[in-house]
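The complex appears here minus one protein chain, its other protein chains still in place.
Let's look at chain A:
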Amino acid sequence: MDATIATFLIQDGLTNGAIYALLGLAIVLVFAVTRVIFIPQGEFVAYGALTLAILDTGQVPATPKLLLCFGAVAFLLDLWSWRRSFAMRDLVKNIALNLGLPLAIYGAVLYLAPLQLPSFIRALIAVSIIAPMGLYVYRIAYRPLADASVLVLLITSVGVHLAMLGLGLIFFGPEGLRAAPLHDGSFTLGPLLVTAQSVLIYLMTILIMVGLYFFFEKTLLGKALRATAVNRLGAQLVGVRTQLTGSTAFVLAATIAAISGVLLGPITTIYYDTGFLIGLKGFVAAILGGMGSFPITAIAAIGVGMVESFASFFASNYKEIIVFGLIVPVLIWLSLGANHHEED
């Protein structure tokens, strides 16, 4: 291995690591606020990438229709939950959120898809189709289980993951797609050939992290999410609704996953089931960060990207095993530590 290969591997690891960092942050966020392990995250990534790839061809992707269906189910569930007490004001709000929003997005996509818009706008459209899905998935699958144990929520997550995987196969088919790069250029930096797409990935990752930091440190809603993570009962006692923090966490996570999808779509071919493995690597980073620390998760994700990149060079057959093997020592370490801070 010479220096050129090494720098190439580092760049590759950094690019993937940045994406894993985003996904790891989303997993930590969702877990801290709702105690849900967000396994379906990978499907949001794949949906984002595939939606963008189809938008690139000027066609209308199936995801807006799927969004309509999700919204309709959420609406019916709300109707059912009101069978005892009913308020007109809630109904109007609900129609707007569960039926109006998906319809508006659907209409906009029908109109905008054939227009050959610039790639950034297409990426934006893809993200705005996928992000609201987080809201409906939370409403349909997780909100009714707000008080369930972590294990029940985990089983639910597996179910949601499988369902979304199946829907992905139905709507996108088994072929892989690759989106057009958001920006075509590239430049050389010393011995390195840096593509504009990878620069975009770094920039987006940093932007999202800074955005999350401001959201959690400076806004009242962000603080309410942290408060829910720290003390659920305390948060309820100050009037923070579990539904509000739960849906916010899921919309944020879905948005992050969709953005990761549109960033990743142009650099690898994405199949309906590719997302899962990508999401798992974010999950590895989240576990390395103890499922609680944003900065450690981000750093660990870069590490995961690096390990993966070098493993694929030295032992490409064992690349996944090596990456997932990273969590074993950490799990042992965490389980040793667990006994000591039981009382609190």
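By definition in this document, contacts are C-beta pairs under 8 Å (C-beta built on N, C-alpha and C of every residue); 3 or more make two chains touch, one makes a residue touch a chain; residues count from 1.
Please note the rule applied: contacts and distances are computed from a predicted model.
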From "Cytochrome C biogenesis protein ResB", "ABC transporter ATP-binding protein", "Manganese transport system membrane protein MntB" or "Glycosyltransferase, GT2 family", the hidden chain's UniProt protein name: "ABC transporter ATP-binding protein"
Candidate in contact with the missing chain, chosen from A:Ala3, A:Met88, A:Leu151 or A:Val238: A:Val238
Candidates A:His183, A:Lys223 or A:Lys319 - the one touching the absent chain: A:Lys223
On chain A, residues whose C-beta touches the chain left out of the figure: 220, 223-224, 226-227, 230-231, 233-242
